[in-house]
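Missing here: one protein chain of the complex. Every other protein chain is in place.
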Amino acid sequence: MEEKTVSKEDFFEFLAALTKDYQVFAPVKRDDCLVFAQVQPEDEICLDYHNTKRGVKEAFFPQREQLFSFNLGNGDEDITEPSFPDTKRVMFGVRPCDAKGLFLFDRVFGDKGYEDPYYLSKRANTIVIALGCSQPESTCFCIDNKGGPFATDGSDLLLVDLGDSYSVQVITEKGEELLKNEDKFRKADQNQVRLKEEIVEKARAFLKPSVNPEKAKERLDKNFDDPIWDRLHEKCLGCGICTFLCPTCHCFDILDETGGPKGERIRIWDSCMFPQFTLHASGANPRPTGKERLRQRVMHKFKYFVDNHGEIACSGCGRCIRYCPVNLDIREILGEIQGQ
Amino acid sequence: MEKVSAEIRDVARKLLEEDKVDLIIGFEKGSLPFRATPCSIRDPKEVERLIWNSGCENNLAVYIPKKKERIGIIAKGCDSRSLMGHVKEKQIEREKLVIIGVPCKGMVDRKKVDRVLDGREALEIEEKSEELILKGHDFEEVVPKGDLLPDSCKTCTHRNPTLFDFMIGDNLDENKEADEFEAINKFEARSSDERWEYFTREANKCIRCYACRNACPLCYCEECCVDNSQPQWFGKSIELTDTQVFHIMRAFHATGRCVDCGACVRACPMDVDLRFLNKKIEKDVRELYSFEAGVDIDQPPPLSTFRPDDQDEFIK
Partner (left out) sequence: MEERNEASWEPKILAFLCNWCSYAGADLAGISRIQYPPNTRTIRVPCSGRVNPLFILRALQDGVDGILVSGCHPGDCHYLSGNYAARRKFAILDRLFEYIGIEKGRVQFSWVSAAEANRFAEVINEVTDEVRKLGPAKRLVKKKVE
């Protein structure tokens, strides 16, 4: 679709005006930490950081979400399903890797026959305005995973910072609809197009290919029982940082929380790194040690998801690398596997 | 640093060659600037991987419980105190452990580096004796190491290992001026409402990833109370009170055991102030039972012993 451009001043005015009809989310600093939060026109949006610690996934797939509530006190089943709010939302400043996460979620939660209304309602009501990465970080490896600093999967609009203005790429009809009556978004002139190309080129040049997930998958297809896993998991502490901060991890647990006759059924994020992840009621656990659990994480991202959906379930955002307490680097794991 | 690394390698090589240990747990170069990462080495030819610098932030004692092999382990002051705890709590036989002690001036806190850089990324970090040079795309910044010390290192009073078989390098002077409990005393002086508000704010940051628990050498329970399902004591979600109970229990379970190594704080991705709970208990244990963890191997842990004249005022 069409390339447009808008001055930054006009863009932020446009964004501020959107707060009337939409809940607008953007990266802001709260308590020294960069987070995605709902903003008002007077809030200062912080784009100095490469990315937020926690991505946008929790805005679509919250860490704790009520599925329904119940009351068994009246003798018969009394179930209240939650309403699906039709609040319209705009997410600004989403990085392409996090938008890719949503693109992958669409495959999981929108799978035909298994549509998840909790996710889909939020997704349908949200417009994602992504911001391309003119300056990627050393932990970014999106290009290895069929993504890139200016990839468009999962976004409705993609912005590229041109200094005083943004180049705006319209990706979906939803995105086009948002800009329909906005005359401040003009057709990009040749200079701007060239400038954008330079920025894109510079960012791409910074990202050196580090892993080859396709080659790794060839090994993963047959190394389930390989002794390499004994070594790879050795330093892993088994915490949930990598999976909880991951924009593509979507495993959850469903449980009932009750107080007397009333209660609610909730779903919460689960992590394959936890011992309880596949613990059976009998006490048996097919993934009893860190070895099986780390293997599951790698296999799910780079083999099972590829087999099931034809996509790699990793967007290369690098959070798991940056925040791992023992610097267990997924790129190194893949490197070892493909080098076997 | 290079000298220390070389000495560590020599000792490690000797231990493996003479079959005194089955493996060495130490640090090797990590994948990010200045990061060191834990590694196990079983082949004497591989000891060259071992390194030592101020990025060796992990407490390696976390890898000890449930290990059956004979282990050689690199230990800073705090790590050695955790190891003493493991020996006391019978998590490993002393004879199976060869401790290679390294006196430590304090590590570098990655989060403080991030705070200094405020969004910029360091692509290269160089360590000089008392400062760190941070280099990025279009900047170079020199920061005194003192500004980047984790809070637990700032008030550390045991830089020298308390339990060891080999000591690499010379003993350091202990920090006599450090007021370990200054922050705790200040916090105690605040009103009850303020304290509750602070605890609530910190708990609200938590994402229940359990990195604090898993990075802690003490948290080796077969099943953590938070994972218990029969009965399930408290909820597993990020509901505020559930998270608060988790943090109370985590700190409480480390009573008289926590050595303030700061591993939990460094592991936490959300910058939760975990230390303010642990340090409070440490202070009370010191006041009430004159006990300091990981210092005297013959002194029993404070909660597994008692005195008939223990303080009693809080009981009706």
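Points worth noting:
In order of appearance the chains are A and B, and numbering begins at 1 in each one.
By our rule, a residue touches a chain if its C-beta (ideal position, glycine included) is under 8 Å from a C-beta of that chain, and two chains touch if they have at least 3 such contacts.
Keep in mind the model is a prediction, meaning the values are calculated, not measured.
Taking every chain of the complex into account, the chain not shown here touches A, B. From the set B:Met1, B:Cys221 or B:Leu288, the residue in touch with the chain omitted from the display is B:Leu288, counting the whole complex. Within the set B:Ser40, B:Asn58, B:Gln91 or B:Gln244, the residue that contacts the chain not displayed is B:Gln244.
Contact with the chain not shown here comes from a single listed residue; of B:Glu17, B:Glu69, B:Glu174 or B:Glu188, that residue is B:Glu188.
Those residues of chain A that touch the chain absent from the view are 69, 257, 259-260, 262-264.
Within the entire complex, the positions of chain B that touch the omitted partner chain are 187-188, 192-199, 225, 233-235, 239, 241-242, 244-245, 248-249, 251-252, 255, 277, 280-281, 284-285, 288-289, 302-304, 306-308, 310-312, 314-316.
Following the convention adopted for this analysis, only the chains that are shown with their structure count from here on.
The centroid of the Cα atoms in chain A and the matching centroid in chain B are 31 Å apart.
Contact residues of chain A toward chain B in the complex are 31-34, 46, 48-50, 53-54, 63-64, 135, 137-139, 234-235, 237-241, 244-245, 253, 255, 257, 266, 268, 271, 274-276, 321-323, 325-329, 331-332.
Interface of chain B with chain A (complex): residues 30-33, 35-40, 58, 62-63, 115, 118-119, 121, 123, 137, 201, 205, 207-211, 213-215, 227, 229, 235-239, 263, 266-267, 269-271.
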